[in-house]
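Every protein chain of the complex appears in place save one, which is left out.
Chain nomenclature is as follows: A, B and C, assigned in order of appearance, with residue numbering initiated at 1 for each chain independently.
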C-alpha cells in the first residue's frame, strides 16, 4: 500500500500560497519524498480563493486525489470554499490570531514572523514548519531557501533562512499531534521535478525549437515564460506579438525561412489563428502549436481546466489539409511529444498540435529520467538547385522543402492554389487538382506515422476505459484502485489521426467507456466518426476542475 | 421529354460575357422561356477565361447540365479550355474576323458593331442575335435593353437598342441553320428570376434584417452588395468593417442593442470570426451568418465553388454552445431559410448559419411564387423591469432577452462565465455549472425545432442518395433521369442539428450514398458521428466546379 | 447623495490598484452628467480594466479581448439614443484591438473610449503592453522592452480623432472633467488615463505618474492639429488635458441613410415588407 499525505493550502491570491508551494515541492523532493502538487486559482491577482494541493508519498504519486490530510486555510473564504471537502480525519492548521475554526490546531506563525521582523515571513515559516513535520533534513531546507531567494540579495536570504529554521523548530512541539511517518526514497532526490509547462518547453528545446511567438493567454503563458527564460542561454528568438493572428503568421514566416518556431496559445487565442492554420495547410509550411485548454466559450473560466478544444483543433481552418494532434498524458510524454512535434511538422510540412490544459500545465511531480536519448532535432529542409520546385508532385505527396538563402533555387509559397513552382493556377482539372490530391495523399503518410494507443490493465478485457491527454495519470491511478479483472484502459497520446488498431481494441470490448474532462465527449465523437463504433458510455466532467482519482473510481465503478 | 438548349459564352474577363448573360436571362424569361444560367470565373478582372452557361427550356430547368448546344468563344483561350466539352452536335459561333475555328459558323458581329459606331456594341448585338434565334418578341428585347441601360443616359440606351435590333435582324439569315424550336410558356414571364444571392438577401429582408456588416470576400460579397442596394429603400444599416473580426463583433453589438444584423462572409473570413462566434454562444447573443463557400485551404481558388466549410461551421469557436446550420438547396429554400434564420437566432439566442457556395450564389433560374406568406419577422426581445436578469435559469435554458433602452432592467452580458445577472462568477459547482447546463439544455430545444429532411423518389427505396445544400437541384435532376425503382434522395436543408428521423431513413436503406462537392465527405462524417451509421459510399467532387447532372447520373449509376 | 451608478459588490482588483481611482472618477462623471442609467451602456474587452463595468449599475457588453470598439459601434448603429462608453485596458485597446482603434476613429461614432493605461498587461501577470516604456523587464521581455512605445495620443491625432485627451488617476478632478467632456462631445472621444498597476508595474507607480505629468496650459488651443501633435510627442513629463478636438466631423451613425430619414432605433422599426423589392425580380 501507498503511504501518502496530502496538504491543501488555500487563501487569497497574493497571500503567498504559491510561494509556499514552490518551496515545499523542492524541499520535499530533494529530501527524498515522492511529491505531487497541483493548483487551482481564480482569474484575479489579489483576493478570492486559490488553493494548492501537495501530496507527499513513499511511492510515486502522479494524480490529483481529493482527500485532505492537512488543511491550511489562509482566509475565512478559504474555509468556506473547502468546507465540503474536509472531513473528520482532516487536520486543520490555523493561526488563531487571524482565523478561528472548530477543531483546528492553532500555530502562532504570525507571532513568530513578527519576532523576526515582519509578517511577510510567515510563508517561509510555514514551509519550515511543514518540512519539519516531515522530518526533512534541515540542510536541505536551508539550501533550498538559499537557492530560491538568492536573486533577492543577502539580507532577504538570511532573514528567510532564519524564518525557515524558526518554523522548523516550532514544529517540534507538534510532532506528537501529527505523527507523520512516511518513508523517504534516496532515488527521488536525484529525479527531475517538473510541471507540464516545463516538460513541454524542455521538449520543444530538445526538438530544436529556436523561436517562440505568443500573445499572453492563461494557461498557455507558462510555456512562453519558460521559453523566454531559456532564450538567453539557448538562443531562442522570443517575440510577444500584437495579436494571435500575428503570432501564427510570424511563426509561418519563420519556418519558411528555416526557423523552428513554437506557438503557444489557448482557446480564444487559437480561434484567431484558424485562418493562419489553413495557410500552413495550403503552403505546406510546418508549424508547432501548443494549445493549452481552458473552459470556454469565449472568455469562459480563464484560469480553469477543461479538455474542451479538441473539436477546435481537429477542424480549425477552412478547407481540407492534414494535421497531427498529440495530447501527452504525463511528463515523459509531454517532453517526448513536444520534441517529436517539431520533427513531424518539419517532415510532413504540416501543423502539429501539442494539446494540454491548465491542470496539466500547473501540475508538478517528480519523475525518473526523461526520454532524453530518444529525442533529437531532425531537420528536413534541403539545399536547392536552380531547378528546384517547392511543390514537386511526388508519390507520397511530400516535396522536398527548400528555404530561401540556402542553395540556388527559388522558394515560392502561395496561399492560392498553385503549381509545382508555387505560382497561382486555375488549371482546375490539371495541376490544381493534382495539388489537392498531393495534400490528400499526405493524410496517408501521416496516418502511417501515428503513435499507437497504449493499453494498461487486463489484456483480456471486457470493459475498456478510454482517455486522452491530461486524464492519463488519473485514470491510471483509478484503474489501479479498482482492481477488476475485466478492466483495461486504452490511452491515446495522439488523438489525430486515430491509429489503425483503434477499431480492434474497440471490437474486443463488451463495453467502452470514454472519460473526458469536457461536457459532450469530443474524443468519443471522434472515435464514432472515424470507426463507426457507438460510444454512448461517457464519463464527463466540465465544472472547470479536473477529475480526482476518488471521483473517477466512483464513477467508473458505478458505470461498469 | 424536356426540350432544352444550352448556350455557353466563354471569353476573357472584361470582354462582356457577363453583360450578355445579364441581358439574355432577362430577355428569355420575359419572353416566356424557362431559363437557367450559371457562371464560372477566374480570380482576375481582365483576361483569363470565364464562362457562362445559359439553358433555355420549355420546362423548368434548375440544374447545371454539361452539354453545349451553342458555343460562343470570345477568345482562343476559351476554345482551348472548352475543347473537351464540345462535341459533334455543338454549334460554334464565332466572328471569323477575330477567331477562327473548324466547323464554326461565322457571324460578323464586330463588323455590324463598327457600322453602328463602335465594337463595344458587339455584346448587345450578340444578345439581340440570340434573342432572335429563339424568336423572342422584339418589344421585349427593346424594353429590356432600355431598362438595363436606362441609368447610363439616353444616348447609350438608344445606341444599344439599335445594336440589339441589328443583331436581331442579322439572325434572320441564320434561322435555317439553327432551326431552334422551343415552346414558350406565358406563365414563366410572370415568375421571379433570381440567383442564390438574391434569394438569400431577400429572405433576410423578409426575416426583418435591418443591418448588414461584412468585409468583401468572394463569393459572399454578392449578398453584401444586394443589401447595400436595398439599404436605401429598406433602411438597412450597412457597414464595411475593417476586418472580419470587427464584422462579427459589430453584429453582436447590434443584436445586443435590438438590431437584427446579417453577416456575410466566406471561408477565410469566417475563420477569423470563430472567436466571435464563441462570444455569441457565451453571451447568448443572436447572430445570423451567411457563409458562402469556396475552395480552400487559405486563399485557395477564390472564385470557385466547393462545399468544403461544413466542418468549420460545425465546430468553429472554442467551448461548447448550440448553433443551427441551414443549407438551402433551391431558391425557395434560400428565401425561406434566410428569413427563418433571423427568427431562430432571435428565439434561441444563438448563432444561425445559412450556408451557400459560389455555384449557388451565381446560379439563376425562374421560379414560381416565393414562400412569401410563410415567412415573417418575429421579434423575441422583451421589455424589462428592474428585476430583470439577462440569464435567468429556466427549464428549457432560454431566458427572456431584454435590450438596453427598452424598459427599466439592466442588460449585462458577459463573455466570462457569469451568474443570472450577467456578472462574472467562479462559483464552479454553483451558478457557473448551472450556466453551462443552461446552454447545454438549449441543444435539446433546438433539436426539437430541426427541419425534417425531405425524401424524393421511391418511398420504398433500397438505395438512398443523400445530399445537402447546393447539390439539391442537381441530384434531383439526376434522380429524374435515372429512373430506378429502388432509388430515393434524402435532402437536408438543415445540416445541424441532424433531425431525429435521420436514423430511420438510413436504417431503411440497403445502401446509402452521400453526394458532396468536397474532398472528404464532411456531411457523411457528420452522419456517422451523430448516428453511428457508416457512410462509406460517397460521391465527391472537389476540383472547384459543381457537379453537372450528366456527371452525377453517370457516377450514381456506376455506384448502384 | 447616493450615486445610483455605484454598485455595492466585491471588487476583484488588487488593493491599491489605480483602477479603483478611475472607477471613482467615472462614477462621479456619470452622476454629475446626470445620465440616465437606462440609456447608458458600457462596453469592454478583457483585462483588469475591462472588469470595470461589472462593478457599476449599468448596461454592459463585456465582450472579447480587444474587440470592444466594433461591438460599441454596433450598439450605436442599433440605437443611437444610447450613451455608449468603452472602458478597457492599454493592451486590449492598443494591442489586440489596434485595428479597430484605427478604423473606429475614422468612422467616428459618438462613443467615449476610456483607456486604463497602466503600461502593462495586468490580468495576465505583467508582460509588456504596447505602451510599456523602454527597458522595462518582464517575464517575457527578459532583456527589457526595446520597441518604441505606442503613443495613443499622437496616433489618434494623426487619424484625426475628434476628441483626444489624456488624464491620470493622480489628477482626479481634471480627469473627471475630461471624461465628462468626452461623453458630451459628439463623435469619437479618446481619454487615455494614466494609472498604476501596483502588482506588476514597479516602474510606473502612482508616484511616478505624479512626478512625470503636468497639466496642459490653459491658453493652449486644442483645435490646431499640428500643435496638438507636437504636444502629444512631449514625454517625461507627459502633458495631461485635452490635446485635440475637431468639431467638424460627421458622426458615423447620424450619417447612415436610415437615421437621416428617422431617428427611431432599429428595435422600434418594422422592416419586413419586401413586396416592392420582389417586383424588381419579376
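Please note the rule applied: contacts are C-beta pairs under 8 Å (C-beta built on N, C-alpha and C of every residue); 3 or more make two chains touch, one makes a residue touch a chain.
Worth saying up front: this structure is predicted, and the values here are computed from it rather than measured.
Student: Out of all the chains shown, which come into contact with the hidden one?
Tutor: When the full complex is considered, the omitted chain touches A, B, C.
Student: Any idea which of A:75, A:137 or A:249 touches the chain not displayed?
Tutor: A:249
Student: Can you say which of A:105, A:241 or A:433 touches the chain missing from this structure?
Tutor: A:241
Student: Can you tell me which of C:40, C:154 or C:195 touches the chain that was removed from the display?
Tutor: Only one of C:40, C:154 or C:195 touches the chain omitted from view, namely C:154.
Student: With the missing chain put back, one of A:152, A:172, A:423 or A:554 would touch it. Which one?
Tutor: A:423
Student: Looking beyond the chains shown, say which of B:48, B:497 or B:544 touches the absent one.
Tutor: B:48
Student: Using the touch rule from the top, list residues of subunit B that touch the missing partner.
Tutor: Contacting residues on subunit B, toward the hidden partner: 14, 42-48, 215-218, 221, 224-225, 228-229, 231-232, 238, 240, 242-243, 268, 298-299.
Student: Where does subunit A touch the missing chain, residue by residue?
Tutor: So the residues of subunit A touching the missing chain come out as 190-194, 198, 202, 205-211, 213, 230-239, 241-243, 245-247, 249-261, 275-276, 279, 283, 370, 372, 376-377, 379, 381, 403-408, 410-416, 422-424.
Student: For subunit C, which residues lie in contact with the unshown chain of the complex?
Tutor: 94-99, 102-103, 105-108, 130, 143, 146-151, 154-155, 157-160, 225-226, 229-230, 233, 249-250, 252, 255, 257
The rule we apply is simple: only the chains that are shown with their structure count from here on.
Student: Can you compute the centre-to-centre distance for subunit A and subunit C, using the mean CA position of each chain? Integer Å is fine.
Tutor: 37
Student: As a quick test, compute the distance in whole Å between the mean CA positions of subunit A and subunit B.
Tutor: 44
Student: Among the residues of subunit B, pick out those that touch two or more other chains and give their numbers.
Tutor: Subunit B, residues with two or more chain partners: 245, 275, 279, 283, 414-416.
Student: Among all residues of subunit C, which ones touch two or more of the remaining chains?
Tutor: Within subunit C, the residues that touch at least two other chains are 12, 46, 64.
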